[in-house]
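With one protein chain held back, the other chains of the complex are shown just where they sit.
Let's turn to chain A:
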């Protein structure tokens, strides 16, 4: 095997999301990242050149690279979350590209739910505005571990260091208010490529990294929870064959923590204790399994276990409750029904729940908590008290994104109506 080939097998995966409107140059920035990192192919470039000409544009519009649907290209808007891919020798990147205009909160929450990192775009001409606050609030609510504030359109501000420093200072106030831990700043021009992939010739006062450099090197491994061993049982494997007559394996994805053969574990909800007998895969047994691996666990004792149960460390168990408070983002045109019943999906578990109370609703523009407003509709964010038909096994979302998150499903339409994070 050549060095070149082996290099490809040694990359990390980073998922990031972008927050900003078309006017902030978000699509142009993504187009620029893809173009300068050579992720755009000739036939794609040709296709957008033709589209640009058809629309009568004089320059090739990099934003067209990210508009997938006919209506989007015709109206020059983005409708839905789209996923983009590119890779450098160090990392493979997945971009959740969320639209700026329509249903912003719903789409950003979707994109943010799986992201390791968020790019917050700020137009250097406007500085920190209401929208910046809203984006930062959502990124923080979803616990995206790293934020990169891209101060864009520096070319329109004569690449002024003073402009950059002022916006940085302004934003730092937002970060302090929201208690955001890891935030970094980069002055860029997406249109001309300054500090996106290549260092800017126009801003030699900026000594920091380019955006791509930062995306390649941000430390993401420690963001995962390797402390609390949690294994939601997804599927029970029982081969109907003579060779594996008595085999019972519990298939699932490690939600957090680490499992090893011999570890003392408890199965919820029964609470019965046993040990891990083996960790199986098609290619043989493993001596360790950790998040986010998909494996199959075998237990030393026969304990009645099925989908929706959770195998956890015997000495470190999650909460097991039927009532809890959660921050919820409403994602459906049908408003929340007070006291209404919904299906709740949490890890591999599913049950019914009832909205007991609206504790408060958040004004995402001022971050004010409104206790009197009980109407929750599309794009609203609120703190709800929920009661479930059977206990859920959970950790707070702040501690554990996998065991602290859930969705609500409307029982009449089957649509996913809300995303929730347990407090």
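Annotations
The working rule: contacts are C-beta pairs under 8 Å (C-beta built on N, C-alpha and C of every residue); 3 or more make two chains touch, one makes a residue touch a chain; residues count from 1.
Basically, contacts and distances are computed from a predicted model.
According to UniProt, the chain absent from the figure is "Sulfate adenylyltransferase subunit 2", selected among "ABC transporter permease", "Cytochrome c biogenesis protein", "Acyl carrier protein" or "Sulfate adenylyltransferase subunit 2". Note on the undisplayed chain: of the listed residues A:12, A:162 or A:368, the one touching it is A:12.
Among A:331, A:355 or A:422, only A:331 touches the chain that is left out of the view. For the options A:129, A:251 or A:367, the residue in contact with the chain missing from this view is A:251.
Listed here are the chain A residues that touch the chain not shown: 1-2, 4-5, 8-13, 41-44, 47, 51, 67-71, 73, 79-85, 87, 91-92, 94, 106-107, 109-110, 113-114, 221-222, 224, 226, 234-235, 237-241, 243-244, 247, 249, 251-253, 258, 280-283, 290-294, 296, 307, 331, 343, 345-346, 348, 401-402, 405-407, 409, 414-416, 419.
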